[in-house]
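Only one protein chain is missing; all other protein chains are in place.
In order of appearance the chains are A, B and C, and numbering begins at 1 in each one.
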Amino acid sequence: MSHNSFGHLFRFTTWGESHGPAIGCVVDGCPSNIELSESDIQHHLNRRKPGQSRFTTQRKEPDEVKILSGVFQDDRLEKQVTTGTPISLMIENVDQRSKDYSNIRDQYRPGHADIAYDHKYGVRDYRGGGRSSARETAMRVAAGAIARKIIPNVKIKAGVVQLGPHKIDRARLNWDEVDNNPFFCPDPVAAKEWESYLDGIRKQGLSIGAIIEVVAENVPPGLGAPVYGKLDSDLSAAMMTINAVKGVEIGAGFQSAEFTGLDNADEMTWDGDKLDFSNNHAGGVLGGISTGQPLVTRFAIKPTSSMLSPVKSINRYGESVEVVTKGRHDPCVGIRAVPVGEAMMAIVLADHYLRHQAIVGHVDEHWSPKIK
Amino acid sequence: MSHNSFGHLFRFTTWGESHGPAIGCVVDGCPSNIELSESDIQHHLNRRKPGQSRFTTQRKEPDEVKILSGVFQDDRLEKQVTTGTPISLMIENVDQRSKDYSNIRDQYRPGHADIAYDHKYGVRDYRGGGRSSARETAMRVAAGAIARKIIPNVKIKAGVVQLGPHKIDRARLNWDEVDNNPFFCPDPVAAKEWESYLDGIRKQGLSIGAIIEVVAENVPPGLGAPVYGKLDSDLSAAMMTINAVKGVEIGAGFQSAEFTGLDNADEMTWDGDKLDFSNNHAGGVLGGISTGQPLVTRFAIKPTSSMLSPVKSINRYGESVEVVTKGRHDPCVGIRAVPVGEAMMAIVLADHYLRHQAIVGHVDEHWSPKIK
Amino acid sequence: MSHNSFGHLFRFTTWGESHGPAIGCVVDGCPSNIELSESDIQHHLNRRKPGQSRFTTQRKEPDEVKILSGVFQDDRLEKQVTTGTPISLMIENVDQRSKDYSNIRDQYRPGHADIAYDHKYGVRDYRGGGRSSARETAMRVAAGAIARKIIPNVKIKAGVVQLGPHKIDRARLNWDEVDNNPFFCPDPVAAKEWESYLDGIRKQGLSIGAIIEVVAENVPPGLGAPVYGKLDSDLSAAMMTINAVKGVEIGAGFQSAEFTGLDNADEMTWDGDKLDFSNNHAGGVLGGISTGQPLVTRFAIKPTSSMLSPVKSINRYGESVEVVTKGRHDPCVGIRAVPVGEAMMAIVLADHYLRHQAIVGHVDEHWSPKIK
Partner (left out) sequence: MSHNSFGHLFRFTTWGESHGPAIGCVVDGCPSNIELSESDIQHHLNRRKPGQSRFTTQRKEPDEVKILSGVFQDDRLEKQVTTGTPISLMIENVDQRSKDYSNIRDQYRPGHADIAYDHKYGVRDYRGGGRSSARETAMRVAAGAIARKIIPNVKIKAGVVQLGPHKIDRARLNWDEVDNNPFFCPDPVAAKEWESYLDGIRKQGLSIGAIIEVVAENVPPGLGAPVYGKLDSDLSAAMMTINAVKGVEIGAGFQSAEFTGLDNADEMTWDGDKLDFSNNHAGGVLGGISTGQPLVTRFAIKPTSSMLSPVKSINRYGESVEVVTKGRHDPCVGIRAVPVGEAMMAIVLADHYLRHQAIVGHVDEHWSPKIK
């Protein structure tokens, strides 16, 4: 069962509410003897943390992670390593502004989980969205940092490839640019243009959606399972668990609906050394199993539902209300979803890496032909 | 773990290869005392079965399902009911043409799982695609027929809403039309136009992709779970396990990336009797939990990789080959994916229905306001 | 979830009722390229099958197993192998005597699951015990035959070590004797004595309990997990799922309650080549992880509840009844539980073998000291 856990062999469970004392997760199934310290995790958390630019929420959270278990430094060793036991991570919440929540307490904000939680549970921690807050995603980034250690050869790249209606120019795509602008945008020209566009959105008290692309290179072929443990199915489930995601594609995605079989064919060649494909419409996966091509996914994030602009709704008593959110919110939650998408990619791959290893006892990094 | 199983409380496991003696599934977790006979299942299988029109594969499979366990007719009762024990279903394969498979045995067909299976397992049943054949989806339809019995009030509608580049006209959408044309198309005018279009594709030895929409009405609010057991995450995982699916959307899906928060807001009103929403961009789910609005998903199916048109590839020895598929194949696998999509929707909802019932002990069919 | 499935990475799901058309199972997670034919499985089924001596039920079931999926003989190979896809096994029921079940239909037989099933499900297939019949254990033996292929070096031995109050003499224990008598008894002298004892029980219309011991040799050290995936916990769960089992021990078991720490200590020595223990009170497992010592478990089976001797009970209407079972039953179900216990041991070990392989990528067959 998976209410608050994800993964099978590499499995993590998150806990915590936005305005509770802390958030945390337990990572179970990490192999032993992997070097791991808080700074390995902090590095990734810092990329997601709020308040980095005027385009993200101004909540100030240092997001300092503590490792509470599962690592050990034997006095014979020069480094701290994982022991194979569960790794407990915790981040204390610091900037939960205490205030009067009586408004949000009764209102059902459109696009938010308020009414759904209230219906399901009959009670909800309404402070800052409680459990449904995107604050939970910090723990995905933390767990993802550990997952990366299991698949050290895999390179994961991600960025915003569309902000509202504005797409990047694929001719300018350069993943190295992602950390050079406040949008994790791999196209520096688009990133420049987006600044004034998003400023406009923000000043109007609005918010906007985005599309994020995540690419994993050097994925060993053979990861995945044929029917219900498909790598692409698990990947889409993973991305769809991220707050505000409304669509997921693999490879050519929705465009493949318009393709003929001939357009879509990724023809294969073998040059005596390397398996090559004419294209990557498959996005790195065939029949649910990785092929060694880059694993490519994109997901759509809806605009932040919290805005200064008023919207009509009801409260828990069925009365009409006007909802205006004055708190600190991201004008585009899609931006901070980039490190989260990377983390979920790493988590899915680490899990399938271990699952593959269970079956075959080892993982071949490359395909090679049979001897005749 | 989920190699060949799907679901948690309502869980089914499929088995069988395209050209083996039979295919089957075991459905576990179905409550007892539900009336169930083979004809309940056969009805749905007949809609998916091959050879129904010139637009689907000409393989002749009667797809007659047998129930081997899990039902009983007490001699005090007038009907056969489920007993709460596993329901085993089997369909014997009839029209597996015996032939020389030596060609397909060595070739890696682009877009097919051949190379991925060979890499992962080192051996594969290449006859008709073996386990990776869409023949497996018959068992999803069978399991889905049982799932529907758990959620009898839910109405599931599905159809092809785009064939290649040709979309339906939403103004003409009428789900009742779906069974009146060979495309499961809810727009009768488009269905007419698609006939000649798909004939053309077929005559050119090509294939084409499609987009399928599945809508569930009367979904009780409260189904789902907040973070990793999200209803939409499970739904996207379910759809992504269907052969050839490359993308999944919920509600406004990818379009929501272009929306502002104001465009996207589904405003709520309560008229004293019924909760109403101004729109359904959310697709019936907020924070991973159903709201009572129709649950809406769309998925993209790539064109059939098997075509008469030749494509370049390699064989298992790394040698270049030209692949031409002369067998009986669907020019658009998307068409027969419609009953499969319906079935997966039913399966996800039945599972979450039971999961919800576990937590709250009952399922309210509608939201109602609190008394002040 | 595990209503009708067992195991994680090596996982099997059984289905079928005692008097339904067939029983079967689906084995998922078996690695590929393992030679497997029906005769590999039949060999073990024949040891469990009814009607082998006057001490087991006289129901005549040939128990012929069919493999319906998951194996393939590539025409380049001389043998049939597993493909990594689910293996579906089926045995048709042959000797379900049609008769008037109206008696058993309403009665709640003491010691049987009748009342519990009726309470839980409100309906039950009462013919021959339906799903609660020990007939289900045939599929465990079948699944176990496949599990053995994953751990080919492990030797599993099992036998009845106590029949009613009569224990074997440990000084005469010889596992090779197990197949030389109708009791799977490893002590030939005891076996001889048990014949007249059990004849007496049978002729009085009674039944009797037994204790079975199962030993696995050559278990690689390191299998298991520290806290809730303990090898001994999984083993006891496995044994306790066998019909009529009321107790499970590992190693010294209940006797260890009477030991001092000194009595109980299995002291270790290393002779430069092999790790040795002064004793095996631990039964081959420490902290939930195998040590390389023989894995030893014993389980107690209660006497068959079906007897000719009348017992008092009630029917579904709360009326008093006298229950007499005239059908074909085992005077000691413990006997036929021996191959079932072996199978469950193999299944638990195969699952943990794969789980261990997932984490470490390989399985060392022996412990060896670190270099200083």
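Note that in this section contacts are C-beta pairs under 8 Å (C-beta built on N, C-alpha and C of every residue); 3 or more make two chains touch, one makes a residue touch a chain.
Bear in mind the structure is a predicted one, so any value in this text is a computation, not a measurement.
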**OP:** Decide which residue listed in B:Pro226, B:Gly247, B:Gly261 or B:Gly318 touches the omitted chain of the complex.
**Re:** B:Pro226
Original post:
Out of A:Leu68, A:Val94 or A:Val189, which is the one that touches the chain we can't see?
Top reply: A:Leu68
Subject >> subunit A, residues in touch with the chain not shown (by the definition above) >> reply: 1, 3-5, 8-9, 11, 13-17, 20-24, 26, 28-29, 32-33, 66, 68-70, 72, 74-75, 81, 83-88, 90, 102, 105, 120-126, 130-131
**OP:** Mind listing the subunit C residues that contact the chain we can't see here?
**Re:** 1-6, 8, 14, 108, 110-117, 119-120, 131-132, 136, 162, 164-165, 201, 206-211, 221-222, 224-230, 232-238, 240-241, 246-270, 272, 275, 278, 281-283, 285-291, 300-307, 309, 311-314, 316-320, 334, 355-356, 359-360, 364, 367-372
Original post:
Residues on subunit B that touch the omitted chain in the whole complex?
Top reply: 1, 9, 29, 31-32, 84-85, 226, 354-355, 357-363
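Please note the rule applied: only the chains that are shown with their structure count from here on.
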Original post:
Copies subunit A, subunit B: same or different interface, half of numbers shared as the threshold?
Top reply: same
Original post:
What whole-Å value do you get for the distance between subunit B and subunit C if each is reduced to the mean of its CA atoms?
Top reply: 38
Original post:
In whole angstrom, how far does the Cα centroid of subunit A sit from the Cα centroid of subunit C?
Top reply: 45
Original post:
Between subunit A and subunit B, what is the gap in Å from one C-alpha centre to the other?
Top reply: 26
Subject >> Multi-partner residues of subunit C (each touching 2 or more other chains) >> reply: 1, 9, 29, 32, 84-85
